[in-house]
Structure formats: structure tokens, C-alpha cells
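Okay, structure first, notes after.
For this view, one protein chain was removed and the others were kept in their places.
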Amino acid sequence: MSQPIENNSQYTQDEMMTVTAARQLADGAVCFVGIGLPSAACNLARELHAPNLVLIYESGTVGTKPRVLPLSIGDGELAETAEVVIPLPEIFTHYLQAGRVDIGFLGAAQIDRFGNLNSTAIGPYDNPKVRLPGAGGAPEIATHAKSVLVIMRMSPKSFVSELAFRTSSGFLGGNGERAARGYPGRGPQAVITDFGVLRPHPETDELVLTDIYPGVDAADAIAACGWPLQVADELQLLAPPTATELAQLRALNERTRVAHAMPVKIPLVPKSFNAV
Amino acid sequence: MSQPIENNSQYTQDEMMTVTAARQLADGAVCFVGIGLPSAACNLARELHAPNLVLIYESGTVGTKPRVLPLSIGDGELAETAEVVIPLPEIFTHYLQAGRVDIGFLGAAQIDRFGNLNSTAIGPYDNPKVRLPGAGGAPEIATHAKSVLVIMRMSPKSFVSELAFRTSSGFLGGNGERAARGYPGRGPQAVITDFGVLRPHPETDELVLTDIYPGVDAADAIAACGWPLQVADELQLLAPPTATELAQLRALNERTRVAHAMPVKIPLVPKSFNAV
Amino acid sequence: MATFVSLTSAIAELVRDGQTLALEGFTHLIPFAAGHEIIRQGRRDLHLVRMTPDLVYDQLIGMGCAGKLTFSWGGNPGVGSLHRLRDAVENAWPRPLALCEYSHAELAAAYSAGAAGLSSGLLQGFRDTDLYAANPDATREIACPFSGAPLTAVPAMRPDVTILHAQRADRDGNVLLRGITGAAREAALAALALLVTVEEQVDSLDADMNAIVLPSFLVDAIAIVPGGAYPSYTQGYYPRDNSFYQAWDSIARERESFLSWMNRHVIDSPDHSALLHKLGVAA
Partner (left out) sequence: MATFVSLTSAIAELVRDGQTLALEGFTHLIPFAAGHEIIRQGRRDLHLVRMTPDLVYDQLIGMGCAGKLTFSWGGNPGVGSLHRLRDAVENAWPRPLALCEYSHAELAAAYSAGAAGLSSGLLQGFRDTDLYAANPDATREIACPFSGAPLTAVPAMRPDVTILHAQRADRDGNVLLRGITGAAREAALAALALLVTVEEQVDSLDADMNAIVLPSFLVDAIAIVPGGAYPSYTQGYYPRDNSFYQAWDSIARERESFLSWMNRHVIDSPDHSALLHKLGVAA
């Protein structure tokens, strides 16, 4: 029976994962951000140790500094606080393909031991048991971002020995295949789970449990993984969220909750744009 | 000895050519405009019979309505009076290559009987006698504009039996070769000279003198042409500029002269942009 | 030049059964009102194209308007699945839905090629994923003629009709889009015909010279539809109604609740204003 970190009086699983992700982000890094936990992690890091983090959302906002977290990838808040808003095709050409993204965040329904990801379908593609949303920006983030951070809860259904469908490339078959193929980016450098962090083995590229949260046993992580999870010789015990980290994250989430609770009213006789 | 239309008390050569070009432009047409006489013709037409003419200058201005004529293809006046100013690459992709330009204006150092143009070099390319400015936008205008209007003064050195260098395609070797190759645009539909107008023969594509200015004899045009210029069976006598055309054109030129006579002063301690 | 028409007549005139149709927008400026009018007018066999099919495509698919979907990410952003899209793919309800599936970068490149009058667009990259085999006609691998490196070519996407929502149009029919545009501009430039719904008509756009403006001569028809992007949003006019996106999850989960909602709110509403009043969001 898998047993991830539990919610307790000090902090929640989500908070531990978010703080762990935030700690990976060096100041000044250019991040290609997704909605949800990655967005929380990036903005937490920006408010703490990385004020010059550059956040790019695929909707077209570059250098955005949202005061509250977006609920969609294209919230107005992202546009209003951006250095510049550009057409989406240019995000993928001028920024991602051109090699200007340091860190790309990805999640998926399934991951395999080499960090390849499935966000397309469970079951046969032409007759799926579960049709997932699809690729989105993932294949090119996985290819071009200098490093990829994956954030996923671990279970035998999601951390699988064989993907139903490969949507995005990690280390392919491992053992240096990705590097040999000449990929511009280095692939997934950390997989942040609800048990701890997995990182690729420097030679085999296989994801190995290298860091573990307080109160979690490696055996629990192994039980939650669909492949025989290797554990690093020197397993690092991660520090719990600091009081500062928690306070900042909770304030961010509370600002977000208040902002998004405002009811929407549509003016059918619009005020002029300029007056808004 | 060639004898084009002469300057006289009523109007100049330039005015007759400009008015003739302006008369070719139907209201609502999308024009890819060059500096000088084409620009004057387009803006004259816009002030007279074609208020909805859409002017695109390759520098990036779309739907521009200059109050005075630009001296360069990128004058500030063009930006200030445009519907939108876009990066130059998009002018060539989104507008020209996408087939949205009805009329493209071209000039050149040399033209042949099939409307092919040389704006690159006189003499061998690698060791030219005269190095000309080069292609600029001409090859793609010649290819993609639905129709091309050429404006050139006629002389045996410029209207030649063989080009020193083909920079832009007209009807290639004639006799339907351009159409057979599948060019999207129909090629040069009128060549406006200082003697009159040449148009392509519907079968051979050879440029034929079809319209002549008042006071010009076809024999003068023939003498000014470097190939044996054919004359249409029904040579049209063009009307001289009307009083309205002349008054409007001269007012436009006078506004332009005054605007461009202002001396330039550079503020070395700049006022803020917003205050300008 | 753009003409101002009612949304009803714009859809009646421009949108035909069997066409390739792109209602673009990226979370922002999604043309919901136009999608609803297509449903009211009962179009069928549409090939719907969009990078991020969301609720309005779920509605079009669930109401049987679509025979094919070309897309790169189909979900309810921040919420979860599109249940009607899933039901069509997993169970062919109410009818089978053929898929042509790309990544965002690929579909963006396909629109960009269409906008540029190019027959195909290029991406740098590697073809180690399963999307290529699953969609064999959607891309080709070619070698860069200079470096020899493998490139992915995508065919230009040129919708018969692209439909956008935008902030406003001036009296001449020039249209201003402001804020997040996704691939809306490229889809507009790639289209054979372009319909835009706007919040309002103004005397002058009063936009910066480098703003995102679609000149009037690119636009076929403009319909003035205040609130036309609801429950999506229009920057400078009204925000996204996140609660509607959340509510949609349970509305669309079952066929019956979906049909009942659609009949009451879309089919039985003469226009978008009526729908906004029924939902209690009209100010």
C-alpha cells in the first residue's frame, strides 16, 4: 500500500511538492510554466529567492509577474503583468525552439522509468479507454527546454513500466539515447512526486529516487511505482517547508482565492474600452 | 531622336505620368507602393476617385493614409497614419505571398519586351560596369501581386532587347510562359512611360504601345525603345490631366515640400517619449 | 471591406455544412456566441479546427455539428476533461468524430504557413513520439537542405472560415485584438473567409501603431455581440467566468444533462443576450 506524505497540521502534500519545485529554480532562469502546481511553484520562487525568474506561459505572455495565480493558461492577469504579450506561434518559435527556455514544466497521466510521458490516451489510440487532452505544448517543451521538471503524483497507474502512448520524449530508451540523437535539451532533470524527487541516473538515464520528504519511507515510494524503483545510495532527506515558504505560499493562495471569487457580470452596453 | 511629352505651361511629364498611373487604380484595391512616383500616384488616387485604396509600404505600414508624401519607404508619416505597423517579414508573408496585394508597383534600370526587369547590375554580375541597388522587394512583388504596374522613362538604354540581368520576372519568354509556369500573379499589366502606356499583347505577352499622351507621336515612342516597339491597332489618346487632378497633385506636392523643409534638431537630453 | 451584419445572418451566409471551420481564441476571446449560433442553425459535418478545443467545441461536438476535429489540446482548462469530446471519441456519440492531432507548436506552424501563403511550415525537432504514427498524413519528415538535420513539415492549415471574437471594430471595419491572442491572428490570416464578433463599434480604434489590428480588407463580416466571448473573457471588458467552466464539468458529464442544458440555454434562446440573461450574468 503506497503511503505518500500525509496532510498534517504543519503543511499539506501540495505545499511540500510546491516548495520542493520552487527550490529547484535558480534566480534569473527562464521558465516555461504550466497551470496549477508549476505556476504556484514559479511564483513562490519569484517572491522568495528568485525575484528575476522569467515566467513564460504558452498563451503568449513573457516575463509575467502575476499577483494572483492564474486559473487558466490565458488569464487576463498574466497579460496585464507581462513585459510583453505575443502571438502564441512566436512563443514556440522565438522562445522555445530558439533555445531560450531554461526550465520547462511538464505533467502527464503516465511516465515511464526514462521520463517519457503520455498525455494522449489510455488504451489503443484509435479506440481509447480514456481519451486524455493530448499533447499541447509538451512534445516541444520536452525537446527544447534546457531542463525539464516533471511534477506528478506517484501511483502504479501513473508511474508505469510501459506507456500506452508516448506523447513526449524523456530519455527514450535510456543509456544515452537522447543525447546521442542530438536533442537540444537535457531532458527531465527532476520528477517531483508526493513521496520525493526522482532524478535520472547519469549513465543509464533511469529515474532514481534521490530525495525523500520528511516522514516518508523509501519502501512506500517503491510500492507506489509501477517499475522496480531504484533508490540512490545517498538518499537525501528534504527539509520541510520553512515558515517563510509556507506563509508566502499561503498568502499567494489566499490572494488567488479572493480574486477568483468575484462574480462575473457582462455589460451588454459596453463601457468604452478606454474607460475600463 | 526620342521626344517624350515635354514640360509645358499646363503640366509636366511627371504630372502626366502620375495622373496616368493614378487613373489605373480602382477604389478598394490593395496597393504595394514604392517611393516616388508610385507613392504620388496612389495618394493622388486616394484623394480623388479611390478613397478606399489600401496602401501597403514594404517597411511595414498597412492601410496608411499619408498627408504628405514620404521621402523614404519608412518615413514616420507612414507609421503615424497607418491602420497598423507590422514587422517587415509579415508584409512579405501575410500580405504579399498570401496573395492579398492587388497591384504592385515596380520600376527598374532595364525592362525587356516581356516586362522582365533588371535592378541589379549593368555588365557582368561579378564585375559590373554599374552596380545597381539590387532586388529589394521586386522579385516577390513581380511574382505575387495580382497585377503589376511598371513606371519607367523610356530610352533605348532602359527599354532593351536583352537584359543584362533578370532581377524580376515579367512574362519570361512570352507566349504564355508565365501563366504556364503557374505564377500566382498576372504580371505587368501596364508600363507607364513618359510617352504613353505599354500593355502586354493577350497572346504573345509582348509589351505594345496602347495609349499615348497628348502631343506625343507614336514614332517618337518607337525611336525611344530598344526593341522594335509594336503599336496597337487602336492607339488610345490619353486625356491630359484635368484641372482637379492637377490642383490636387500640386497641393499634395506643396504640402510635402513644406513638411520636409523643416530643419531637424536632436534633443540630446530627450523629453520623455510620452510628452512628445 | 468588412460589412457589419447580425450574427444570425453572418453564420447563415458564411458557414456551410461540411466546411473546415476555426473558432480560435486561447482561453481569452473565445467566440462562444458564434459557436452557439452555429448550433442553433444546425450545421453538420463540420471539420472543426482549434489548438485548444474547449467548452464551445464540446458543445458543437455534443450537438452533432462536427465530423472531424483537428486540434492539439482538448480539455477544460484548469478543470479536467471535455466529456462530450470524450464521449464522441470513446463511444461515437452522438456520431463518430475523426481526429487529426498535432502538438501546439505543429498546429501553430500549420496556421502560420497558411497565414503566410506557404504550402507547408517547418519545425526543428525529433520524431520519437507516437503522435506521428497515429496521424500519418498530418506531417512529413524532410531533411534540412543546408544542414541535413531532420525537420518536421506540416501542411498549411487554411480554414474555409475563421471566426474570432475581438474587443472592437471602427466604422471602417478595422478590428482590434488586445491581450492574449493565441493563434487567433494566424488563423484569421490563414482563412478563406473571416467573421469577427466584437464587443462594440467605435469611431476610432485608438490603438497603438504596433497594436494587433486586422485591417478591414481582411475581414468579411463583423457582428457586434456584447459579451460574445462569455464564459471566456475580453481583456478590458469583462473577466473569465471560472465558475462556469467548473460548472460545465457536471453539466456535460452525462448526455441527458448536457442536452437539457443546451436546449434550454442555447436552442431556446434567440440570441446571446438572451442566454446571458438566463444565466444571470447580464449586468
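For the reader, a short list of remarks on this structure follows.
Just so it is clear, A, B and C label the chains in written order, and each chain counts residues from 1 on its own.
Following the convention adopted for this analysis, contacts are C-beta pairs under 8 Å (C-beta built on N, C-alpha and C of every residue); 3 or more make two chains touch, one makes a residue touch a chain.
Treat the numbers as computed from the prediction; the structure is a model and nothing was measured.
Taking every chain of the complex into account, the omitted one touches A, B, C.
Screening A:21, A:42, A:68 or A:85 against the full complex identifies A:85 as the residue touching the chain left out. From the options B:47, B:75, B:205 or B:220, the residue with contact to the unseen chain in the full assembly is B:75.
Checked against the hidden chain, the listed residues B:26, B:88, B:179 or B:237 yield one contact partner: B:88.
Although one chain is not displayed, its contacts with subunit A can still be listed: residues 28, 30, 52, 54, 62-63, 79-80, 82-86, 93-94, 97-100, 144. As for the chain not pictured, it touches subunit C at residues 117-124, 140, 142, 144-147, 149, 151, 153, 155, 178-179, 181, 207-212.
Touch with the hidden chain on the side of subunit B covers residues 35-36, 58-61, 71-76, 78-79, 85, 87-89, 92-93, 96-97, 120, 125-126, 128-131, 133-140, 143-144, 165-169, 172, 181-183, 260, 262-274, 276.
Throughout what follows, only the chains that are shown with their structure count from here on.
Listing every chain that touches subunit B and subunit C alike gives an empty result.
When every chain is represented by the mean of its C-alpha atoms, the one lying closest to the mean of all protein C-alpha atoms is C. Ranking every chain by how far its Cα centroid lies from the centroid of subunit A, the top place goes to B. Contact counts per chain pair peak at A-C. Between subunit B and subunit C, the centres computed from C-alpha atoms are 40 Å apart.
Inter-chain spacing, taken between the CA centroids of subunit A and subunit B, is 56 Å.
Chain geometry summary: the mean Cα position of subunit A and that of subunit C are 27 Å apart. In subunit A, there is no position where the chain touches two or more neighbouring chains simultaneously.
Counting only residues that touch two or more partner chains, subunit C has 212.
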